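Supplied in structure tokens, the structure appears directly below.
The complex appears here without one of its protein chains, the remainder shown in place.
Chain lettering (A and B) follows the sequence in which the chains are written, and residue indices restart at 1 in each chain.
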Amino acid sequence: MFDCPSHLARLRRRAPLVQNITNHVAMNVMANVLLAIGASPAMVHAREEVAEFAALADALSINIGTLSAEWVESMEIAARAANQAGTPWVFDPVAVGATAYRRRVGARLVELNPTVIRGNASEIIALASASGGGRGVDSTDAVEAAEQAAITLAARTGGVVAVSGPVDFVTDGRRRARVANGHPMMSRITVMGCSQTGVIAAFLVGAEDRFEAVLAAMTCYAVAGEIAHEQADGPGSFAVAFLDVLHQLDDSQLNARLRVEIDDVL
Amino acid sequence: MFDCPSHLARLRRRAPLVQNITNHVAMNVMANVLLAIGASPAMVHAREEVAEFAALADALSINIGTLSAEWVESMEIAARAANQAGTPWVFDPVAVGATAYRRRVGARLVELNPTVIRGNASEIIALASASGGGRGVDSTDAVEAAEQAAITLAARTGGVVAVSGPVDFVTDGRRRARVANGHPMMSRITVMGCSQTGVIAAFLVGAEDRFEAVLAAMTCYAVAGEIAHEQADGPGSFAVAFLDVLHQLDDSQLNARLRVEIDDVL
Partner (left out) sequence: MFDCPSHLARLRRRAPLVQNITNHVAMNVMANVLLAIGASPAMVHAREEVAEFAALADALSINIGTLSAEWVESMEIAARAANQAGTPWVFDPVAVGATAYRRRVGARLVELNPTVIRGNASEIIALASASGGGRGVDSTDAVEAAEQAAITLAARTGGVVAVSGPVDFVTDGRRRARVANGHPMMSRITVMGCSQTGVIAAFLVGAEDRFEAVLAAMTCYAVAGEIAHEQADGPGSFAVAFLDVLHQLDDSQLNARLRVEIDDVL
């Protein structure tokens, strides 16, 4: 039985230290989102220190939104260090289909077997097929169209894959789930996906079932977006309300709103 | 006849993909401003991919707010790729008069003939004369004092030049316009000018008359600032309201508030 509140309670009890090698657009918001939900974020990406830090951290997130050669090197060093230390890590393949450079970097990181991959539909399709797709950072594909790609990637990495969209999809290759919570306003402010990736990393810490931990992260995030939209007048006030809501998110809100379906992959 | 609402309608219909090579301070806010007005922003600056992306994008903005040698290289590659692909691009010469390094970089980018240059009065004067001026990122000159410099730059590049200030000035060397909308609170939060540059890029897409497109961008921005100030208690709530107002900006608001004068350069 999927018990979403227990995953949130674990996160808040442990206040996990989450290292993020993320893009320049996302850094501040991602740190605030992680603090709001109860984690302790650290943005550490220098080649000189990523490995040492990844061994200290409880979880790691890697996001290719804004790339450069040195950062890519840091990402690979950190992912290897996380694998060696047994630290769970999440890969966010932002706009991976947009350029040949991104496709190469994305493929190299997938080979390091991320614990979780989270992207939008176009990103997951591009990553699974090592092909192009999407429009800048936005998806041009429906989540449904990415389900098979997600299952393929999960099988290839042995991890969990999450596809964000109007209805989120999560699979570990064996089970699959759909989260029908959330609101379209979540795509009208930037880095909501990037921040979600950090939140997934935080939920992984101490989880017995990583598929359920990812599902809990997606659900809490979507429910908070839904509530925040009810309090907002537009994207500016939505972003403010989202942090307030995440900070206060409680079991009764989760239980009342949660719209999750889980079944086995056929 | 200048029809500001039709330019905003075009932007929202096309939702143009706007690539931004911008400074670290501006990235997040700029992305949110572009999303709020109806564009699709992408922050892509790696040397390895800027040219490929600039050919895909509908418009490009380049901002020298926070510089480094690699980024300058990316800026030049992207500007050349945009010129080759016929992609309109906007140059924002932040604090160009402050150091010898900025003056050199600014001069090189002007030689690539940006479709539009947007800066404050001190920046436009410094760029036109390749001299110093300003105080950090702030203007120490009145917009009026920069009008001749703007006209000179427009003639040199064959493009449009916009000067932001209490009353904005826009010229294509033949026509000139003044926008008397806006509010001083707009200069009490950071990166309002940088974000405006991105908005100009978005308005250029599909425009028959680029002078009018820039004018529409400046006007929508200033009107939104005016309305946002009426809803705010200080710079924090102003920034929030500004995004909400941009998102909802409609024809009746524009028509009721627009204070624009256009005439020919003598």
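Assume a contact is a pair of C-beta atoms (placed from the backbone, for glycine too) under 8 Å apart; a residue touches a chain by one contact, two chains touch by 3 or more.
Being a predicted model, the structure only gives us computed values, none of them experimental.
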Per the touch definition above, residue among B:Asn23, B:Thr171 or B:Gln196 touching the missing chain: B:Asn23
Touching residue (missing chain; options A:Leu67, A:Val205, A:Ala241 or A:Val260): A:Ala241
On chain B, residues whose C-beta touches the chain left out of the figure: 23-26, 28-29, 65-69, 95, 98-102, 135-138, 188-191, 232-237, 239-240
Positions on chain A contacted by the hidden chain, ascending: 17, 19, 24, 27-28, 31-32, 35-36, 40-49, 52-53, 56-57, 70, 239-245, 247-248
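Heads up, the rule we're going with is that only the chains that are shown with their structure count from here on.
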CA centroid of chain A to CA centroid of chain B, Å: 33
